[in-house]
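Pasting a structure below so you can have a look.
Up next, chain A:
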Amino acid sequence: MSSLLVRGGLVVGPSTSSVGDVLVRDGVIVDVSDTIALPPGCSEIDARGCWVGPGMVDLHAHLREPGREAAETIESGAHAGAIGGFTALVAMPNTEPALDNVALVSYVLDRGTRTPIDVAVAGAITVGRKGESLAPMAEMAALGVRLFTDDGIGVQDPSVMRRALTYARPLGVRLAQHCEDELLAAGGSMNEGALSSRLGLVGRPALAEELMVMRDIELVRLTGAPLHFLHLSTIRSLNLVDAARREGLPVTCEVAPHHLTLDETSCQGFDALFKVHPPLRAASDVEGLRVALRSGLVDAVASDHAPHAPELKDLAFDEAPAGLLGLEYSASLTFEALGGDVDPVQFFSLLSRGPARIAQLRRDDLRVRHSAHGGALVAGDDANLVVFDPNARWTASNATLHSRATNSPYDGRALVGQVRSTIAKGTLVVHEAELV
Partner candidate 1 sequence: MIASLRGENLLTLEGVSDAALLEVLDTAESFVEVNRRSIKKVPALKGKVVASIFFEESTRTRLSFETAAKRLSADVLSLAVASSSVKKGESLRDTTATIDALGIDALVMRHQSSGAALQVSRYVPHVRVINAGDGLHQHPTQGLLDAFTIRQVLSERADTTGVESGLELFKGLRVLIVGDVRHSRVARSDIVAYSTLGCEVRVAAPGTLLPANIETWPVTVVSDFDEALEWADVVGLLRLQRERGSGSFVPSLEEFTQTFGLTFARAKRLRPTTIIMHPGPMNRGVEIDSKVADLASAVITRQVTNGVPVRMAVLYLALASVRDGGGS
Partner candidate 2 sequence: MSFKNERQTPPRDLAFLAKSQLLSADDVERALRRMAHEIVERNHALEDMTVIGMQTGGVGFATRMSELLSDITSTTTSLGLLDVSFYRDDLNVNPTPRTSMTAIDDDLTDRTVILVDDVLFTGRTIRAALNALSDWGRPRSVQLAVMVDRGHRELPIRPDYVGKNLPTALDETIRATLDGVWMGTKGVS
C-alpha cells in the first residue's frame, strides 16, 4: 500500500495539540513527530494552518438502503460522509425493511465494505421497529453490532423498553433511544410554542422528549444497562442526562448540528426542508445547547443525516417526512456552534473520540473487519485521519452535495471551517474538499 505524509498541521491529540507531521503507511500511522523526512515514493499533503485529527465518527446516519435508494444509498452516503470528514458511519436501522435481523445487517455491512470508509450498523431493538417484540439482538451482536435503536421513533411502551435494556445488558451492547413520546407529540410537525400556534401547525412539545428522557433514565437505573440518548434537542433533556451521569448511571448523549444552528423560526416559511424530529426548538434551547456543548455536557455531535427525496419534501409541511441532510456540514456547523475560539481537542472529542467510544468499531468484528477510530494519533493506530481547515470560509451549496437527495436546508449559508482531506484506512479519499 501507498504511504502518505501529512505535513505541518496541528496534530490534535486527546488532550493536547502540537504542530507536526504524520506518516501513514499500509493503513496505519507509523510515525508522528515534529518533522519527518519525506520517504521516497511517498505522497505529501500540506496541512499547514490546518488541524489534523482522528477521522470523524457519525453515530447517526440514515443511509436509506435498502428501501429508499432515491434519497440515499450506502455508497452515496459514505461519499457524503467522507466529504464531511467521517471515516466511520453508523447506519440507522429504519430502512425498508428495517435492519432487524442478521440477513439485512449483513447486507448493509457487506455493502459498506465497498465504500472507502467504515460503515457500521445500528440494529433495531424491536421487530420491524414496531416497539412490540424484541429483535434478535444477540444474533446481530454476534456480527459486531454494538448499538441498537428503533430510531425514527422511540420505543414507546415502557415495559418493552425495560425488557430490551435487561436483555441487552449481558450482550455488552448499548441501546440508543429516539426520545419522543408519540402520544404527546401526536400529529405534531414543529416545536410546540407561540410560533406553532400562530402558524396553525400542531406542535411537538419539548416535554414529549423530556418525559421519555426521564422515563429512560429511570429504566437505566432499574436495569443497569447502558443507554445512549440520540439527538437531544432541549437544554432540560441535557441537564437530565447530565444529572444521571453524575449519579453514575451509564448514559451518554448526542446532539445534532441542526439543533445547534437552526431554531423554530426556520419553519415560518412552511418549508418542509426544515421539518425534523425532534423539531427545531426555540432560540433559547439552541443557545442552551451551544452552552452545554462548550461546557462538556455532550458526548458527541451526530449528524442525524436523514435525506428524503425532493418530491417528498415538496409536500405540505404537515404531510412531509421529517429529517434533513447532515453529513457534509456537520463539522463546519459544530465549529460554528462551538463559537469563537474553538478548542481543537474539544472539537475532535465531539466529532471523533466521543462518538468512537460509543460506536465501538473494532478490528476483530466477526462479519466485517472494521478499523479502529477516534484514536490518540500515535504510531500503531489505524490511519483514519482528517485534515480540517479552521480558517476556511465557504458557502453551503446544494449543487455540490454528494447525497442522492440534494435538498439541504443550509443551501447558501456561509460556513466557517472546512474538511480539506479525509484519510480512511490509510487511503486518501478526500483531498482539497473533493473526492479523490
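Convention: contacts are C-beta pairs under 8 Å (C-beta built on N, C-alpha and C of every residue); 3 or more make two chains touch, one makes a residue touch a chain; residues count from 1.
If you want to know what made the cut, all candidates are chains of the complex that A comes from, given by their letters.
In this text the structure is predicted, and so the values were computed from the model without any measurement.
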| item | value |
| --- | --- |
| Direct contact with chain A in this complex, candidates 1 or 2 | 1 |
| Chain A to candidate 1 touching residues, read off their complex | 192-194, 196-203, 205, 269-272, 311-312, 314-319 |
